[in-house]
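Dumping the structure here so I can ask a few things about it.
All protein chains but one are shown in place.
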Amino acid sequence: MTRIAILGAAGYTALELIKILLRHPEAEIVAVTDLREGQPHVAMIHPSLNGRLDLRVENLSPAEVAARAECVFLCLPHGVSASLVPSLLDGGAKVIDFSADYRLDDPEIFAHWYDQKHGDPERLGKTVYGLPELFREQIIPSRLVANPGCYPTSTILALAPLLKAGLVSPKGIVVDSKSGVSGAGRTPRLTTHYPECNESISAYGIGRHRHTPEIDRFLSMAAGAPVEVVFTPHLVPMDRGILTTTYSRAAGDVTEEKLLDTLREFYADEPFVRVVDHLPGTKDTMGGNYCHLTARVVRGRVLTISCIDNLIKGASGAAAQNFNLLFGYPETTALF
Amino acid sequence: MTRIAILGAAGYTALELIKILLRHPEAEIVAVTDLREGQPHVAMIHPSLNGRLDLRVENLSPAEVAARAECVFLCLPHGVSASLVPSLLDGGAKVIDFSADYRLDDPEIFAHWYDQKHGDPERLGKTVYGLPELFREQIIPSRLVANPGCYPTSTILALAPLLKAGLVSPKGIVVDSKSGVSGAGRTPRLTTHYPECNESISAYGIGRHRHTPEIDRFLSMAAGAPVEVVFTPHLVPMDRGILTTTYSRAAGDVTEEKLLDTLREFYADEPFVRVVDHLPGTKDTMGGNYCHLTARVVRGRVLTISCIDNLIKGASGAAAQNFNLLFGYPETTALF
Amino acid sequence: MTRIAILGAAGYTALELIKILLRHPEAEIVAVTDLREGQPHVAMIHPSLNGRLDLRVENLSPAEVAARAECVFLCLPHGVSASLVPSLLDGGAKVIDFSADYRLDDPEIFAHWYDQKHGDPERLGKTVYGLPELFREQIIPSRLVANPGCYPTSTILALAPLLKAGLVSPKGIVVDSKSGVSGAGRTPRLTTHYPECNESISAYGIGRHRHTPEIDRFLSMAAGAPVEVVFTPHLVPMDRGILTTTYSRAAGDVTEEKLLDTLREFYADEPFVRVVDHLPGTKDTMGGNYCHLTARVVRGRVLTISCIDNLIKGASGAAAQNFNLLFGYPETTALF
Partner (left out) sequence: MTRIAILGAAGYTALELIKILLRHPEAEIVAVTDLREGQPHVAMIHPSLNGRLDLRVENLSPAEVAARAECVFLCLPHGVSASLVPSLLDGGAKVIDFSADYRLDDPEIFAHWYDQKHGDPERLGKTVYGLPELFREQIIPSRLVANPGCYPTSTILALAPLLKAGLVSPKGIVVDSKSGVSGAGRTPRLTTHYPECNESISAYGIGRHRHTPEIDRFLSMAAGAPVEVVFTPHLVPMDRGILTTTYSRAAGDVTEEKLLDTLREFYADEPFVRVVDHLPGTKDTMGGNYCHLTARVVRGRVLTISCIDNLIKGASGAAAQNFNLLFGYPETTALF
């Protein structure tokens, strides 16, 4: 049994994480914190937890958290995580961080995209990226894991194997992603006010979305060459799900069969990635920790289509996968 | 040509009103006001008006408004209207008020339900209720019209003819209404944040929704006897539309045929009310100024089902109808 | 470990049942059948099961099914179940039937509402109704369970305790229910074609919905007096969830406190019913086997509001609860 704390309990990723952990036979949630005032009980923030998790929301110091919990999940804004991680690690806890604070390896790139100085630059580049399909062996012995972003997960799982195999060119990759509204968080804003975003699709953050350098970094690593994607996220009127369509130039004579074979081989032993022949929809992955993906060739261009649930495989499911790896539980525990 | 001002231009009812008036051959919008800072142009508040209405959003006094416009539409919060109406009328303008300030006839009932002292009690009870189907003759010569609430419109149109005809008992009427989210306004709140209210239906304001006394008042008038409804509004995951299901005790041997005949006769000359045999859905009325309604008898109880678009027949379409009546244009102008 | 067959695997309830059973440590799905041609594998019917359940869809006789499985779930149309149940029971299997075939106790009432002669009238009235909150002790030793309908579940859980306690009158009860579209099944029809039912709410089946006699039967049992409800279902633009609002006459001086206390006491030991103070929304119960409910008093009328996920507590979750009871597993297994 592992004692768990969740910092930043009010958001959607925390809620999904809690639901997964409640099904985990070896996880015990012992503390949840949040800064919102006047919400004493976790079931008052998340009515669906009524009668399922009897915990008060507390306001604890990192030392108090580390004293109580062996594993700490940080569902906190970018920048805040880096201010807490050193103390949590010093206190003896292992940490799984949902923010982007430890996903990049260069403090200057971080500063450029996140408009702030990094608060813990030493750990940058030394922290493992929590995508088990690519970095399982490095995750297992870690004490800090940078849980991947949702868009990067859907993109990297689709393209990394093809770049690694040299089937697509690292130059000029277009990533056109479509996300449900939960990806925008739980803070009410006009853009996510129901009558504004319902029955509407729009692009946002073109050329400046913060997941861009994260995608660049790990696709470059796969390609062994610098990759700079053109990344366009769109907001889709649905609760959850990401569908990512990528467009790359084929490297040589590439067939769909070759693409699908390469993907199938790469993910042959992976419990949560499904390479499919048909065109998947996000609903195929809704509520599960799966990525469904396929590939096509159109007029010499390679297309990939990948789907995930942004809150599960794109956040809390991946975090639970990492938790299982960090603490020696079967990787799929609580995730089927 | 009639010069028009719209006060409170940022909401959904103002947007729909503007769209209707832009189609009106005799309406000229000359001023729009709003208190939000930093939104100089109406198309910056409502992107769909881009290139269709070239007006800056101003901050004008009632006297300035009345000097410029012959007709003023007030899309303002309850209480604010009553503070402006006297000056606007004094300035010579006719006023169509979207708020509840002039819908009731008793300042104490207003104070009870709206938690505030009424600011213009003399005009209470002397102001016509802008439901043309019931009060057309009184609207025509008026200078101030209380535009009806959305729930009351859907309820009164269904029940008033049956109460008037003595076909249902005034006692124990249940009104179960379902509304799209635009009815909650345009201010972002957690309850109307997309991932909260999408894929969910909930009741709200049970026993204390402010449309209750408005429904009571006009059903009592129709019945010639005090009516006190049990009114339950629900929030439905859709942009717009209200469906109201009412349950009353039949007064004597009432058949569906008799109910439908009574409704058909009552609305025989009405351009915007359709009595139908089938069960209507809100989409049948979406975007139009229509009310579709029907009636059923089940185990001795009379049911009515009525549908409107809450933003059109439930607000801005009715206001345009009233505008046409006040200024002598054909009642249906710009509404087909 | 219990061997399980699912007959009628193409629908939404079957899909949810499979997902629940895949999490059940003691359940092994050994056969799925369906009549659709050309869908050889269960993952071709339900893409979300890709890589999770490797079973071909078969066309088996009842004897073959009973030879292979200890527990058979029937996700079949009304009337078909009754034609298979006798052979399945004879073959030694226990049966959980999702259809309405065994929910009523009178073949004539069945014939009246379902427009067909009952195929197994002897078992009618002797089969336990699989609502564990009311009939747990009778379910445990059974070999055939009539899994409850979705609307009846939401209604009976709310009203049975209040009728039993004599707090509301059995006369003149109104049940106004709102359901997501999955309740209409998976066969494409114009009424459930996306652009028809999206952004629209409508009532249907007024006065003749087949869940009426089922609600009548079990509320009468609770009241110890005949109950005949006026039941109105509505179709809401969302995938899943039922919210039921009921209106009853208070029996004497009833307070909200008294109502809530009565409900809380009744469900004190129930793992899946939550009596809440706030007004619940269907999303609070989405994906879970819970019923959230509350009560109000308005102008002398008692209102209950109850929410369930129609596919889980309203179908497959309840079925899994019954499975656990029939085979001696902890009732909540696979359901948290």
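First chain written, first letter: the chains are A, B and C, and each begins at residue 1.
To be clear about the criterion, contacts are C-beta pairs under 8 Å (C-beta built on N, C-alpha and C of every residue); 3 or more make two chains touch, one makes a residue touch a chain.
What you see is a predicted model, and the numbers here were worked out from it, not measured in a lab.
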{"item": "Touching residue (missing chain; options A:V85, A:L131, A:M286 or A:L326)", "value": "A:M286"}
{"item": "Among C:E133, C:D176 or C:E199, residue touching the chain not depicted", "value": "C:E199"}
{"item": "Per the touch definition above, residue among A:M1, A:A63 or A:V230 touching the missing chain", "value": "A:V230"}
{"item": "Residue of A:K178, A:H211 or A:R274 touching the missing chain in the full complex", "value": "A:K178"}
{"item": "Residues belonging to chain C that touch the chain removed from view", "value": "12, 180-182, 186-190, 192-199, 237-240"}
{"item": "Contact set of chain A toward the excluded chain (per top definition)", "value": "172, 174, 176, 178, 180, 196-204, 206-207, 228, 230, 232, 234-241, 243, 245, 247, 249, 279-284, 286, 296-299, 301, 303, 305, 307"}
{"item": "Touch residues of chain B, complete complex, unshown partner", "value": "22-23, 47-48, 50-52, 199, 274, 276, 278, 280-281, 283-288, 290, 292, 336"}
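In the analysis below, only the chains that are shown with their structure count from here on.
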{"item": "Most central chain, judged by mean C-alpha position against the global CA mean", "value": "C"}
{"item": "Between chain C and chain B, distance of the C-alpha-averaged centres to the nearest whole Å", "value": "39"}
{"item": "Interchain centroid distance [CA atoms averaged], chain A/chain B, Å", "value": "46"}
{"item": "Two or more partner chains touched - positions in chain A", "value": "199"}
